[in-house]
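Report on the structure given below.
Excluded from the complex is one protein chain; the other protein chains are retained at their positions.
Chain IDs A and B follow the sequence of writing; residue 1 opens each chain.
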Amino acid sequence: MTPGLQTSPADAAAAPQGKPVLEVRGLEVTFPAGGHRLKIVDGIDLTIHPGTVLGLVGESGSGKSMLARAVLGMVPYPGKVTAGTIAFEGRDLRGMAASQLQQLRGDRIAIVPQEPMTSLNPSFRIGNQLTEVLRVHRPRMNRSARIAQAVKMMELVGISYARDRLHQFPHELSGGLRQRVMIAMALLCDNVQLLIADEPTTALDVTIQAQILELFLRLQQSSRMAILLITHDLGVVAQTAHNVAVMYAGALVETAAVEPLFDQPLHPYTRGLIASLPRPGTIARKAHLPTIPGAVPRPSAVRVGCAFRDRCTFALDNPCATVRPVLEPAGPGRWVRCHRWRDIAAMTLVGPHR
Amino acid sequence: MAPVGATASRTRRVLDRLAAYPMLAVGLAILGGLLGLAYLTPVFVTLDPLAISGTTKLLPPGGAHLLGTDDLGRDVFARIVVGAHISLRIAFAATLLTAVFGIVLGMLSGQYRVADAIIGQISDALLVFPGFVLAIMILSAIGRSELNVILAVFVLYVPRLIRTVRASILEYRDADFVLAARTLGAGDLRILIIHIFPRAIGPVLVQLSLGFSSAILVEAGLSFLGLGSPPPAPSWGNMISGARDFTRTAPWLMIAPGAMIALTVLSLNLIGDGLRDMLDPRLQGRGRG
Partner (left out) sequence: MTDATPPAPLLEVTDLVKHYRMRRGALSGGKPRVVPAVDGVSLRVYAGQTLAVVGESGCGKSTLAKLVMRIEQPDAGDIRFGGTPIADMPTHQFRQQVQMVFQDPFGSLTPHLRVGALIREPLVIHKTCPVAEMEQRVMQGLAAVGLSPDIAMRFPHELSGGQRQRVGIARGIATQPHLLICDEPVSALDVSIRSQIINLLLDLQHSRGLAYLFISHDLGLVNHISDQVCVMYLGKVVEYASAQSFFADPRHPYARALIASSPVPDPRRRGRPAAMTGEIAARASDERGCSFRGRCPMAIDRCASDDPALRAIVPGHLVACHRAEETAPG
């Protein structure tokens, strides 16, 4: 392992320092549909400690992006947060007035959204958009101080020719640069305690992705910022996260520190995801890859039994089809939502294979 | 998210859709009523719009003459009904002509640059003139007759339809599914007709229904000015024109045709707007599963 980069996830996960930055309990986000309300986020519990990266893994329909928006208080109408608590540094976000939330956003809680291509206003120069954040949150800063801070952040995130780029428009920059600008914007107030990154590298080339992820880790090390990294890419999670939470159909199905999760995934969905990745060495070239049959279910108002059972090779009629499993502790720092996790733990060895 | 599963019977779906767009339903109802008035009434009642009578001049509505008589003793109701025939006939013919030429020329224009240059120039030139003025100019030049009115309305509206069709073609010409069809081996014609044009139908229908209502108005206006169907044809415009001298003494002579024009245009505009509302969000509403 090369020095200089915190590479062992165990350090952070095993000894959480201080109070959690973010504590979510029982969060529900619902949308109306034909008389019912569909649960897009179905009872989520999350804890993130300072200085750690929580990788939130999920596919389309898992509700992960809606969860991020709920934390920020930005669930789009007609959706609503209908249950649960969100505590940021101990303060209740749900009960907060809109103006107070607005003060937090951009200052202490920042988000790097998914699409760098469309998140920047095409009509304004980069410098303008960056300094706008400072105008809102640091009203006492004068113009030259704002520009200096913007340049400092741009250089911090690795944007070359920062001063010149202030005058450029978003369309003049490549995707990677735009994403760096979004990250610079997120960190601008130098006060971020929680960074929510929603698929921050999905739209980028792999070499740029590696640079951005390295940037996250570097920033986090120096400032003890907590990061909620939302992604569908297990590789990104393995390389960056200390702890992992896996979402399926709006609910958490497994949480663990990153090494135990990959060594011995307990939930059939997690197992299926990890197993389906092409891993030279474990599977012969051009042989069939293990698959998860079926497709992600659409959100529904009522769900009987386990949401994953239609696709699960471990599913039994009783209780999987009738009783919805609850999140149970499965070891130090681990939780699983599966009736059969003990059987799975017993029948598998260390090392992910089915 | 669209529900997965087989679709219900066609009539059921259509009715469901109509229920969601009350304006469209109202427009269709009014139009239906007008069409019934125009084409079913003569089946049951004998009407003679041209029968002149010295004794029954300027009778107010009521009794034997449902809407009264005009200054020549002619039954206003009969004239209204036949006037409907005229207006609907002209508007329909003009719209049909516009549709055929507009769609074909629009497709050519969207697909081939050379065609676009030629058609575009002519069409832009026509669009320069305010519509009604252009119609007046045309009729003054070629004389008044029903056919000429049709031609004038056609010349007025075909450039607009060409633009609409062309815009749709351009929008989809580089779409992924068009590229996919091309790689399958589809030729230009097949792509235009099967892949692109159905996506243009929405805007085209909206444009045509609004064009139809404009045709009614233009015809009425031209007749009013004395450039439309020559008398004694009971075109609504002619009727309004003839009623000018009797606004105080026999207001029903003007109100009846005026109301008919208003109702017809209203119904068509409701239909056009309803179609637009119905079709647009659906095209975007076809979301990802």
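In this section, contacts are C-beta pairs under 8 Å (C-beta built on N, C-alpha and C of every residue); 3 or more make two chains touch, one makes a residue touch a chain.
Because the structure is predicted, anything quoted here is derived from the model rather than measured.
Chemist: Touch as defined at the start, partner being the missing chain; which of A:T47, A:T85, A:S119 or A:S276 qualifies?
Modeler: Checking each option in A:T47, A:T85, A:S119 or A:S276, the one touching the absent chain turns out to be A:S276.
Chemist: Which candidate, A:M74, A:A148, A:A295 or A:V323, sits in contact with the chain we can't see?
Modeler: A:A295
Chemist: Given the full complex, what residues of chain B touch the hidden partner chain?
Modeler: With respect to the unshown chain, the touching residues of chain B are 2, 4-6, 175-177, 179-186, 190, 194-195, 198-199, 286-289.
Chemist: What chain A residues would touch the chain not displayed?
Modeler: So the residues of chain A touching the unseen chain are 1-2, 4-5, 7, 9, 59-60, 160, 172, 174-177, 205-211, 213-214, 232-241, 258-259, 262, 269, 272-274, 276-280, 283, 285-293, 295-296, 311.
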